[in-house]
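Take this structure, written in structure tokens, and hold onto it; I'll ask about it next.
All protein chains of the complex are present and in place, except for one that has been dropped.
By written order: A, B and C. Residues from 1 in each chain.
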Amino acid sequence: MADGLTRNQMAWRLGRDIAEGSYVNLGVGIPLLVLEHAPGGREIIFHSENGVLGMKPKDETDGILPDDLTNAGKQPVSLVPGAAMFHHADSFIMIRGGHVDIAVLGAYQVAENGDLANWRLPGSPTAPAVGGAMDLAAGARNVWVICEHNGRDGAPKIVRECTLPLTGPGSVNRIYTDLAIIDVTPDGLVVREKIETLSLEDLQALSGAPLTLANGWRPLEAPDL
Amino acid sequence: MADGLTRNQMAWRLGRDIAEGSYVNLGVGIPLLVLEHAPGGREIIFHSENGVLGMKPKDETDGILPDDLTNAGKQPVSLVPGAAMFHHADSFIMIRGGHVDIAVLGAYQVAENGDLANWRLPGSPTAPAVGGAMDLAAGARNVWVICEHNGRDGAPKIVRECTLPLTGPGSVNRIYTDLAIIDVTPDGLVVREKIETLSLEDLQALSGAPLTLANGWRPLEAPDL
Amino acid sequence: MIDKQCKSAAEAVEGIKDGAVILVGGFGQTGEPMDLLDAIAARGLRDLTIVANGGGSGEHGIGRLLAAGCVRKLVCSFPRVPGSVAFEELYEQRAIELEIVPQGTIAERVRAGGAGIPAFYVPTGAGTELADGKELREFEGRTFVMEHAIKGDVAVIKADRADRWGNLTYRLSARNFNPVMAMGAELTIAQVEECVPLGGMDPETIITPSIFVDRVVEIPGGVSNG
Partner (left out) sequence: MIDKQCKSAAEAVEGIKDGAVILVGGFGQTGEPMDLLDAIAARGLRDLTIVANGGGSGEHGIGRLLAAGCVRKLVCSFPRVPGSVAFEELYEQRAIELEIVPQGTIAERVRAGGAGIPAFYVPTGAGTELADGKELREFEGRTFVMEHAIKGDVAVIKADRADRWGNLTYRLSARNFNPVMAMGAELTIAQVEECVPLGGMDPETIITPSIFVDRVVEIPGGVSNG
């Protein structure tokens, strides 16, 4: 089996697809890695639901106390020139009102119709926790999922129908995995990029919903990171 | 007939009843005169729906351009220490959410049940205009009306039932006129103060709803202004 | 490099179409984006719906837009002040539709439009003729009116300072409706007194974050009605 991308490489690859001037929210987990690997020389404005627009990775020399400025994962971050602060209700105007161009979210499952499940595992002894995931799924103009193609048990995360509790119906536009980049389209799931040495058949075998290969598909590549 | 208070005296008298620490909105017209005649030595915070908390009469030496800071009547004002600025949606959180202690409003008619009519005269050729009057009538903790006891045609402004279009039902708590101060109570209209030389019978004759005189009523007085 | 700055008011209002719903900031003349409105009037657009607190006054701004015959409908709380000559004339001639909305309800409807909230309930106007035809509902024994979001195709606003990303601050009560309108439209255009370099604004004191702003034009001074 062909080697897939690492998490850092996945985040790097997703970052290349963010157009200059985009307002982008990053969920906790792999999505937040996009901040570390955002493309240089391109102005992208990262939103954090706790009231930050214009965050960048923590710069230890910025003089800001770590507890005074965090991302959605409660990790310290820094600000770019042009950043702005606001409160939670205003922050979710941006999200719910469709002002955020792209929400990057993790996933337990994504269905071929764009349904997203990423917030609760039934049977887990731990309490459920939704955070801002449902707001982002419902409100962002585009929802890009970033996740491993398969779970630790090998089960596909890309499925015909979500069996886990939904975060939002029909929310997802695009999926970035370690093996492929897949668009959610009215005609089903379309592979735009995949690991070059991985055949569509092998990728299909690792997926729970039918895939078609885009004309002009490209190899999924990333530098060592 | 006994002389009533002037508009400035009415505003002065109303101001004496505002407790220290109150947040008070002033409507256009006579209510805005309260700003000029507010009691000294007492901290009262005046709210203006266009996004001002802590206004005071215009101080020409404050260096603020007249167009940069106005009251609800679009007249230039100044700020007290402790003032704060905000936008219109936040301003009406204060009003609609019951954070403003007292709204002082003008009136065409006030009914004995507290109904207020102050925004539209049917048959007038000019367009209707409501401004923030309905928000204030619905949202302020207390609505105090300040108006002449009778219209130019002599018709009483205090009535059994409003015949003019309502601004808000059951909104008014107290009425300040040139002749009397009247509480709107579950038991009807109660005169707390009146011009000393004016008998209750004469006051009643000038009013369209039954009045009772409070035990311990006091003379309505104000200094020359 | 993101650069939302336009060279002129004319350039800033390009692409607005006949029939557009335009949200306009300002309260009286304070914070009214006169130069942008004059530029819209100069384009000779027709059938506009204007959502604002008032009906303008004098010969610039909303007043000019009305006088130029660009406006089909005015949604506002207080259409007339001394000097609202253009509005008064259209109103007498029944040549303009007028929707009177309580001031706080305008602000909240526009905010809701920007916030992805299609409708909400307010006590304002319950029991008055402004609730006629509106859906009513009781909560805890009190009657409330259902109000719908207003969404603008365009918002035109006035601010004090901006950077090239479109972060904005305002002058004192010239803030008023401007940050609210900025949130509520597909295309938000701001005229500002001064553009400053990116990073020249304190992140804590920015009132309208850049995400709500599409175009900025620097017009120091600007026209005024007197």
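One rule holds for everything that comes next: a contact is a pair of C-beta atoms (placed from the backbone, for glycine too) under 8 Å apart; a residue touches a chain by one contact, two chains touch by 3 or more.
Note that the coordinates shown come from a computational prediction; the quantities given were computed from them, not determined experimentally.
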item: Omitted-chain contact residue, chosen from A:P128, A:G151 or A:P210; value: A:P128
item: Chain not shown: contacting residue from B:L5, B:L33 or B:L79; value: B:L79
item: Chain not shown: contacting residue from B:R7, B:K56 or B:H99; value: B:H99
item: Positions on subunit C where the hidden chain makes contact; value: 108, 112, 115-123, 137, 139-140, 142, 144, 148, 169-170, 172, 202-205
item: Chain not shown, touching residues in subunit A; value: 48-52, 64-65, 67-70, 74, 79, 85-89, 91-92, 95-96, 125-135, 138-139, 165-169
item: Absent chain, residues of subunit B that touch it; value: 20-21, 23, 43, 45, 47, 53-54, 79, 81-86, 92-100, 138-139
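Everything that follows uses one rule, which is that only the chains that are shown with their structure count from here on.
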item: Common touching chains of subunit C and subunit A; value: none
item: Chain occupying the most central position, where position means C-alpha average; value: C
item: Chain at maximum distance from subunit A, centres defined as averaged CA atoms; value: B
item: Between subunit A and subunit C, centroid-to-centroid distance (C-alpha), Å; value: 35
item: Rounded Å distance between subunit B and subunit C, as computed from the means of their C-alpha atoms; value: 29
item: Whole-Å separation of chain centres (CA-atom averages), subunit A against subunit B; value: 55
item: Contacts with 2+ other chains: residues of subunit C; value: 111
